[in-house]
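Missing here: one protein chain of the complex. Every other protein chain is in place.
And then chain A:
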Amino acid sequence: MDINFTKEDIAFRDEVREWLANDYPKHVKEKTDNGIALTRQDMVDYHKALSKKGWMGYNWPEEHGGTGWSSTQLYIFNKEFGLAGCPPLLAFGVSMVAPVIWTFGNEEQKKKFLPDILNFDTWWCQGYSEPGSGSDLASLKTKAVLEGDHYIVNGAKTWTTLAQNADWIFCLVRTDNSGIKQEGISFLLIDMKTPGIEVKPIITIDGEHEVNSVFFTDVKVPVENLVGEEGKGWTYAKFLLAHERFGIAGVGASMRQLNRLKGIISKLDNSELQKKVNELEVALSAIEITELRLLSALENGGHPGAESSILKIKGTEMQQNLSELFVEAAGEYALMYPGPHGYESNDKPAGPEYAAEGLSGFLNLRKTSIYGGSNEIQKNILSKFVLGV
């Protein structure tokens, strides 16, 4: 047994750190370090800086223009970005729709969409959840009817993250109602500028506009935007989910938060809080090593399987618990909440600086145990595939 990374992996880690120190856009770093929300342009600058380095396809195979990194390199990349406090990379294009396109799409689709994703010239969003279809995703109703060489799409998607910024949306739509609900679902790529699409903000409890409702009224989608076969969308959706689990624990980002919290609490002389922080430190170490165990299994020819659901459940609980301790550390100043963007400098009230950020995180991170297959769904997955019941 050896828990250490190889020399090559350490050299790779240093290269990532060098990029973060020198080429991670300064204006983005300054905002995220100070808890200020990023604009669309900031996010574009951040992703384009990665494209320039050739790292936008960080989790892609080389044949499609990606880095071809090993699982260990990917792990290190994710962890270092988290430790540096970088915003999570937008997954919708590079990690979600791209693997579906290169696996199930045709040559034209690959040529049309993949280069733009690598250059971050298109911003993608995900059209999965519907007002009536949450965890029971296969019950979705948004309808696509083929008329000549177009699908006519009608329906509504919800919880669509950053749809207000998106150029394209990949959608699960119903093309057939006759069989069981998993059949008759198709995977469509839709230009957000198409007439008949309306994006309405949903404001979350932290006051932030991150998610949206997207309404489709007689939206004409060219038939060449169908990925793979009609009616096979559910298979592609499941493939996509399996692709996305790894790295979901967010260990690097949680380590950064833990270290900041330790700094704050060391000044408070509060042994109860100190004990809680220590407890989270132990739990985070357990998550980190569990991820390394999966990584080790992967690198030695195994595959992560349903156990990666552990990382989703425990990783998201960790993020939430850390944010809750920021709120506890704020003490009575947890009373004041300025909204997601903080106070303007001239009306800043008394109280610790981390209070507002803590509350914002606490409220915002509620979503983590709900999205990506809620933690209860993850437990169903573990019941079925690990417990065998």
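Following the convention adopted for this analysis, a residue touches a chain if its C-beta (ideal position, glycine included) is under 8 Å from a C-beta of that chain, and two chains touch if they have at least 3 such contacts; residues count from 1.
Convention: contacts and distances are computed from a predicted model.
Student: One chain of this complex is not shown here; going by its UniProt record, which of these names is it: "ABC transporter permease subunit", "MoaD/ThiS family protein", "Acyl-CoA dehydrogenase domain protein" or "Polyketide cyclase / dehydrase and lipid transport"?
Tutor: The chain we cannot see is, by its UniProt record, "Acyl-CoA dehydrogenase domain protein".
Student: Of the residues A:313, A:329 or A:359, which one touches the chain left out of the display?
Tutor: A:313
Student: Where the complex has a chain not shown, which of A:6, A:34, A:177 or A:217 is the residue touching it?
Tutor: The one listed residue touching the chain not shown is A:6.
Student: Out of A:145, A:223, A:289 or A:335, which is the one that touches the chain we can't see?
Tutor: Among A:145, A:223, A:289 or A:335, only A:289 touches the chain that is not shown.
Student: Mind listing the chain A residues that contact the chain we can't see here?
Tutor: 1-6, 9, 72, 271, 274-275, 277-279, 281-283, 285-290, 292-293, 295-297, 299-300, 307, 310, 313-314, 376, 379-380, 382-383, 386-387, 389
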